[in-house]
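Take a look at chain A:
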Amino acid sequence: MEPVVHLRGAVTLLGRFPALAGIDLDVAAGEIVLLRGPNGAGKTTLLRCCAGLLPVARGRAVVLGHDLTDRGEARELRRQVGLLGHATGLYDELTVADNVRFWGRAAGATDDAVRTAMSSCGVDGRLADLLVARLSAGQRRRTALACLVARRPRLWLLDEPHAGLDQGGRDLLDELARTAVGAGATVLLSSHELDRAEALADRVVTLVGGTTDGNPQPSPAPTPTQEPVLAP
Partner candidate 1 sequence: MTAPHAVGSGPSGSTSSGATRVLGGLSLAGLALLLGYALVWSPADRTQRDSVRLMYVHVPSAIVAFAACALTTVAAAMWLRRRTEGWWVLGGASAEVGLVFTALTLVTGSIWGRPTWGTYWDWDPRITSTSLLFVMLVGYLALRRIDNEAGDAAQRGTRGAIVGLLLFPNVVVVHYSVDWWRSLHQTATITRLDPTIEGTMLFTLMLGIVVFGLIFAWLLVHRFRVGWLEERVEHAGLDDALRARRAEAGVVAGLGGGTA
Partner candidate 2 sequence: MLAVSHVGYIAAGWGIVLGSLALYGLRTVRRGRTLAQQVPPEDRRWT
């Protein structure tokens, strides 16, 4: 079984700047892996890269069986991942319910799945009819999380997911991530809340200067820790 994320010497350019200057990384199905490193180490770029949003200029990069050096395959990959980044991708002029319904339906979710996602993230009820522009930062993050949950991605990419959330929100996020892994998903996250994130993660990978050189080198033929159960 192929690993979910398989990178060897991956280089990604932002303009002319090599934000990733050689990444070796393997993530097996069902794992929760934490990316750690100073600001500017390339954590956000690596997550965006795994989402298929940035092309890989050099090296090998396969995510969920899709070759990231091939532009056409990246589009196929993107349907199957969920990315929670600094930007939420929400429309300010629409309500919470409108937003979750739009992004959920775009990924083929039923109205039931959308409702379930909203209630599991605590943005149902009175909050659902509020315009996103009126939300607090924490409510906004929860709405974005609900959009992600409604999509039911096979690979969760969480960029600083704990930032901007209150205690309850952070607990909720950890619980949702564990539930998703239980259903066969894989989670790759970066966080500044190291204690909390290390408790959540199975494994920690350190990024410095756009490389993973400080980490033990992954074995040439990695074996997955657990057989993946594909989400429906």
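The definition used in the following text is that contacts are C-beta pairs under 8 Å (C-beta built on N, C-alpha and C of every residue); 3 or more make two chains touch, one makes a residue touch a chain; residues count from 1.
On the choice of candidates, all candidates are chains of the complex that A comes from, given by their letters.
Since the model is a prediction, treat every value here as computed from it, not as a measurement.
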Neighbour of chain A by the touch rule, complex-wide, chosen among 1 or 2: 1
Residues of chain A that touch candidate 1 when the two form their complex: 9, 11, 13, 15-19, 21-22, 55, 57-58, 208-211, 213-214
